[in-house]
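Handing you a structure now.
A protein chain is absent from this complex, but the other protein chains hold their places.
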Amino acid sequence: MMPDLLAGFAALVLLSVAAGLARVLRGPTAADRMMAAQLLGTGGIATVLLLAAALDMPAAVDVALVLALLAAFAAVAFVKGASPEGTGDPEEEA
Amino acid sequence: MSAWDLFTLAAVAAGAFFFLAGTVGLLRFPDVFTRLHALTKADNLGLGLIVLGLLPRAEGVFGALKLVAVWLLALLAAATVAQLVARLARREGDAGA
Amino acid sequence: MADGLADGPWAELLVALPLAGMLLALPLGGRQAHRLALLVLAAGPVLALLLAAQLWQGGVVGVALGGFAAPLGIALRADGLSVLMLLTTAVVLCATGLAARAGFAPRPGQGETRAGLLFWPLLLALWGALNAVFLGNDLFNLYVALELLTLAAVPLVCIEGKPEAVAAALRYLLFALLGSVLYLLGAALLYGAHGTLDITLLAARLQPGPATWMAGALMTAGLLAKTALYPLHLWLPPAHAAAPAAASAVLSALVVKASFFILLRLWFDVMPALAGLGGATLLGGLGTAAILAGSLLALRQERLKLAIAYSTMAQLGYLFLMFPLAGGGTEAQPWSAGAWTGGVLHAVSHALAKAAMFLVAGLVLQAAGHDRIRALQGLGRAMPVAVFAFGLAGLSLMGLPPSGGFVAKWLLLTAALASGQWWWAVPMLAGGLLAAGYVFRLLNPALSAGEGQGWRPVRRRWQAIPLALALLSVALGLAPLLPYLLLGLGRSPAAEEGLG
Amino acid sequence: MTSAATLYGLAGAALVGIGLYGLAVQAHVLRKILAFNLIGSGVFLVFGAVAGRGGGAGGGDPVPQAMVITGIVVALSATALAVALALRLFRETGRVTLPPDPPAGARDG
Partner (left out) sequence: MTALYLLDLVLVPAILLAACTAVGTRDRFAAVVSFIVYGLLLAIAWVRLGAVDVALAEAAIGAGLTGVLLLGALARMGRRADEAAAAGPPGRTLRLGAAALGAAVAAGIAAAVLALPEPAPQLSGAVAEALPALGLGNPVTGVLLAFRGYDTLLEAVVLLLALLGIWSLAPDPAWGGLPGLRHRARPEGVLAWLGRLLPPVGIVVGLYVFWVGADRPGGAFQAGTILAAVWILAVMSALVEPPAVRSLALRLALVAGPALFLAVGFAGLGLAGAFLGYPAAAGWAKPLILLVEAGLTLSIAATLALLVAGTPERAAG
């Protein structure tokens, strides 16, 4: 019962964030696309945690941990990638 | 089904609701700043609630700490993105105008 | 003593030693890398001969790496075909290593340079990868070895930093990657169907079925892209022509043969029944197209290295005539072994001859500063030994006696006539004539009595390196018995009796 | 488990198809590299299907799983080299696409 319900919630969370793919596609700005990816990242982490509980695979929590660590990494890379030559910082006054 | 299970289900359900709300905001709000605003609140709360709900099922103290670490790291990433993306959006807006 | 030699870990060393040399070269730095590399390369022929002795005394050499027997572990396996390819590889790499000192050894008093360091570990890795391919008996391990080969070969193409070489290298990389990913997909399906990727076990377990056929088709397609068989040849001429001559020699002589070698293993050892679906005829047809198109294109080139590269495309075509000629009906056929041996001998003699030709082209570039064929008048007087070596290597490409190319083509021709498939003889003969055409066209200006103005002198000992390779390619025709006997060791039943 | 593994294997097949389409259609080098990575991960999913069909705990057969990890690392290596080549090509020539196929029998290299 419990595993089924947790897996069901995993599916629900994934479904709701996957809709964010539309924003990745539509934009219009790079910032929009990044935010959508961020939402998918957080939702993906939640999905993995729920799956780990549903499948009773505690090791899978490590996957969520790595995803969370790399979410920050990807965020920085996104922002860098949107700056010319890929080396800037949006906080610098141009 | 134990009381802890009910707690888990309630927290997870609330978390899932916030994810849903975040997506609706992302898709429906008119401009990049309001979208950002909606999003950062929603997904962090959502993940936080789900982590909270799963805590009783964690394998030991270490497992629980790991769950909390996941949430903190995600929070950190979200905060960074919010800050940097806002700057970026402002600059993109300037360039577009 | 003899026992100790026969039991030595020669197969393992042939893979491990080049890799160890490559790893050591990096911290050693650019001043010493070439010395280390030449030392390691010099051990190659010795190790290959020791392995040959081992094979001769005890039959097919099998090594379970880590002591884990297949299907759990990975096995190395050396039969006559492997050993012949390993020997050829060792010889060609020694020669190119020596020749490459001209371009990639540090000048006295100079610090570490980019190419002066990186060329050597790349060359050693390439050698290790080739050995791993020729010894591999596990289809997934062969995938890793092929990727190792690709990632060593691609940087060698553009190590001189010319823009056109960068474009050629990128195109080469994309083709090679597509080829290996298709190959890997086939391997996945084979594992799913049979629970192992060990070639010997697979051959015993193979059940025909959709998964097996699809796997065979995907792996064949991937390997054809890597072997640059017509019409997947587009990447080869620019890459082989843009690379520095020493690298071109290895690429044309050996690297394309590695994927062909796996194709042989796949068709003759793993799934001989593939041929029954008309696959053998298709490969033969594509080979025919490669011979004709490659030769005609080679005839039209203005640059020496491009012409040699197109000739590689043509010569690779002959290898694919093996498939229809060694196959056919349902019962054992006497000519199959001849066709198979002829094809393999062709691969070896082409390797030696083509390496010699590219090394000569390198000397031409060194002497003249360009390789425009028409402007090479009088080169024969400036560097007679090199031009002679080019001519000898040309004999082998044309298939004239007494060269190794002659024996190889003669065996293939005999098989074509004996099996009643005379039509395969037509491209062989036409290809020989066309090869004569382009070789003479390349030699003509060099032999003409033009005024040889402004050649930079090239020492005899540099010219001796391609000559040695060309002489070996001819000697293969004078003493074909030894490789012939070697090839018989551990030959698969399909190679003896025919595909299908 | 078995049928789920097969489902992901079928998804892998579709991904190979999508990647092949992208490789053929997109001209930009980075897009080609991206498409190649799609094909690669499709192949890995087929391996995953092969591993998972065996059932059992922990994703089934560990051998194909190990092969996928090896494959992921190899694909990353190749991607990194391809990206570096593309950047070098761009710096030298300003191009973001491969030059058109060499004309057959080009008169001068």
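In this document, chain identifiers A, B, C and D correspond to the written order of the chains, with residue numbering beginning at 1 in each.
Here, contacts are C-beta pairs under 8 Å (C-beta built on N, C-alpha and C of every residue); 3 or more make two chains touch, one makes a residue touch a chain.
The shown structure was predicted, so the numbers you read here are calculated from the model rather than taken from an experiment.
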Among the chains presented, those that the missing one touches: A, B, C, D
Selected residue (touches chain absent from view) among C:L174, C:A193, C:L251 or C:L472: C:A193
Sole contact to the chain not displayed, among C:A52, C:L118 or C:A368: C:L118
Hidden partner chain, residues of chain C it touches: 9, 12, 16, 19-20, 22-24, 26-27, 29, 63-68, 71-74, 112-115, 118, 121-122, 125, 128, 132, 140-141, 144-145, 147-148, 151-152, 154-155, 158-159, 161, 166, 185, 189, 192-196, 207, 209-211, 213-215, 217-218
For chain B, the residues touching the chain missing from this view: 73, 76, 80, 83-84
Footprint left on chain D by the chain that the document does not show: 1-2, 4-22, 24-28, 30-31, 33-35, 37-38, 41, 44-46, 48-63, 65-70, 72-81, 83-88, 90, 94-97
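One rule holds for everything that comes next: only the chains that are shown with their structure count from here on.
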Centroid-based (C-alpha) most distant chain relative to chain C: B
Chain occupying the most central position, where position means C-alpha average: D
Inter-centroid spacing, chain D versus chain A (mean Cα positions, whole Å): 22
Rounded Å distance, chain B centre to chain D centre (Cα mean): 32
Geometric centre distance via CA averages, chain C-chain B, whole Å: 57
Chain A residues counted as touching two or more neighbouring chains: none
Multi-partner residues of chain D (each touching 2 or more other chains): none
Each pair of chains that touches, named by its two labels: A-B, C-D
Residues on chain A engaged by chain B in the complex (per definition of touch): 1-2, 5-6, 9, 12-13, 16-17, 19-20, 22-23, 29-32, 34-36, 38-39, 41-43, 45-46, 49-50, 53, 58, 61-62, 64-65, 68-69, 71-72, 74-76, 78-79, 82, 90-91, 94
Chain D-facing residues of chain C, complex: 140, 143-144, 147, 150-151, 154-155, 158, 163-164, 166-167, 169-171, 173-174, 177-178, 181, 184-185, 188-189, 191-192, 234, 237-238, 241, 296-297, 300-303, 305-306
Chain C-facing residues of chain D, complex: 16, 23, 29, 32-33, 36, 39-40, 43, 46-47, 49-50, 53, 63-64, 67, 70-71, 74, 77-78, 81-82, 85-86, 88-89, 92-93, 95, 98-99, 101-102, 104-109
